[in-house]
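Written below as structure tokens is the structure these notes are about.
Note that one protein chain of the assembly has been removed; the remaining protein chains are unaltered in position.
Up next is subunit A:
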């Protein structure tokens, strides 16, 4: 009965029938109370978005897998302290963080949310060392500014690790499974070797981790038989977020193990079917998971997949009939796969075809496997190196380098949503809004369902003042997903472009409600408050954004602008300095820093800063303008005039340039030129208040002339 019920539960989970699964799991747990069944129930609850239920039933559990699930539930409930203690009961046992790389990644997230930056960096690094394919950990490191070179992280040591992982798995299966069997019952409650990433290169079957492989076999091995087939494939969407953490390696593990397991002829066709499913799932899942963002805590299906082909490994049959191992692997795969975000239906059909093939295949030698394994691993790592490098450069705001790196990708990989968004962001940071626009448009056209990065796209359109297109984008995004913060950010930008700042603010606040940790929404709120001249509100929003992500330089910039408006120039300087530290190549920030310096009477530094800004970005006309302004206010009219005359050549249509020139000529007593420029300025459609000012200046110009004339008379 236990088997039947467990089978039923797994099947329901795989088919997203969560309430049914919960019902049956409760019966199962009542009849056969055990740790494993408890964990199964927790999984059901987590799949059904009932983190609180999982939290309660798992409270106090000691087994590593339970601890991991418990920690995950705590994390979902925002109980960061408890999550931490669950993952890390005491300081000494750092190795025993359950879940291996996934556990470290989760712990890293907990620390990051709690604001403990260094601990989180350490955890992410550990996650990566355990499992080089824990891409999300690398992303988090990049966003914290503490990522190492991609070539080191995804380099030789990673290669070794991955190789060992797979090789060990295979050896484990093919040899002494018997030993495993013996140790099974003893280790029934040990950590789920599910997360094998923490394993140590050990051909030695006595290796505790490897033993744990067997250990996972539940006492009732028959159950395993029945649980093949459907169960594995569908991860609950909720848990898939967890599994975003477990790097694709897990999948590969499962894949391998599934492959291995399938060879065990003991359990026959069913298992093979299941393992095939696993392999299909794993590759798809890994690809998708790779691009999902844990931080956003959303399940965004990404069409990206990488290196899948290399994983279509042959089945290397094993000679011996090891009952425990295959079942343990299967169990492992079962639990792991159930956490993947893949569609079972599709894979099942894939499997259907492949199953027949596999069954007919003869067990092949291990050597073709290992060579394909090696080439597979190196392909994946190469890909990760490029992507990691690019991502790191982008988050350090070395945008040119990032663009160059991404160019190295194959066309197939480049045209995936994630990469296109990265490229778009790189152009955006370079203020090259036209290229950013075209990249983002392509991304959106190809993947209209993928919302990540669309908030940046809406900002690009905002900068380009494309009201129509921004309106369209906002509408489309909302129709795709009304509950994603990016959509509301786009709507907010749309209102803001129309100068309806109150509505824009409301939209951004909605985005925040949907996801408290969406940093950009906070910054945009701040901008709207500033536009409404509510500077206290603006400051509050910017600081909230910074509390979530200290490296969000837009928020530092926003704070600086607020202080400039409030005339607190020293503070403003400080904020701009911090912003520049994060993004040292932004000429806009340099300009404002220069303005703040000038207002604090540090005029030499101000002028230097303007020079620096000019050199950083030759396309930006403003440093020259600001420089001229500073020079004029210092009384150095000749220099100012020279600079502005230069500028006038580059930007003849800019009213303020002419207006400022007019003022300067007035000071230089060249009244004819002054009048000429004031007139031109007026012709170029200045704002009404400026128009009034300029007219007033012109009036005052005429009078000295008249006085001079009167004197002559």
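As a convention for this text, a residue touches a chain if its C-beta (ideal position, glycine included) is under 8 Å from a C-beta of that chain, and two chains touch if they have at least 3 such contacts; residues count from 1.
To be clear about the criterion, contacts and distances are computed from a predicted model.
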Hidden subunit of the complex - UniProt protein name among "Scarecrow-like protein 15", "Anaphase-promoting complex subunit 10", "Metaxin" or "Adaptor related protein complex 5 subunit sigma 1" | "Anaphase-promoting complex subunit 10"
Which residue among A:396, A:546 or A:589 touches the omitted chain?
-> A:589
Options A:412, A:482 or A:565, residue touching the unrepresented chain = A:565
Kindly state which of the options A:105, A:557, A:593 or A:665 is in contact with the chain not pictured.
-> A:557
Subunit A positions in touch with the non-displayed chain are 431, 433, 459, 462-465, 499, 524, 527, 531-533, 554, 557, 561, 564-565, 567, 586-589, 591, 595, 599, 619-622, 625, 629, 651, 653-656, 659-660, 663, 681, 684-693, 695-696, 699
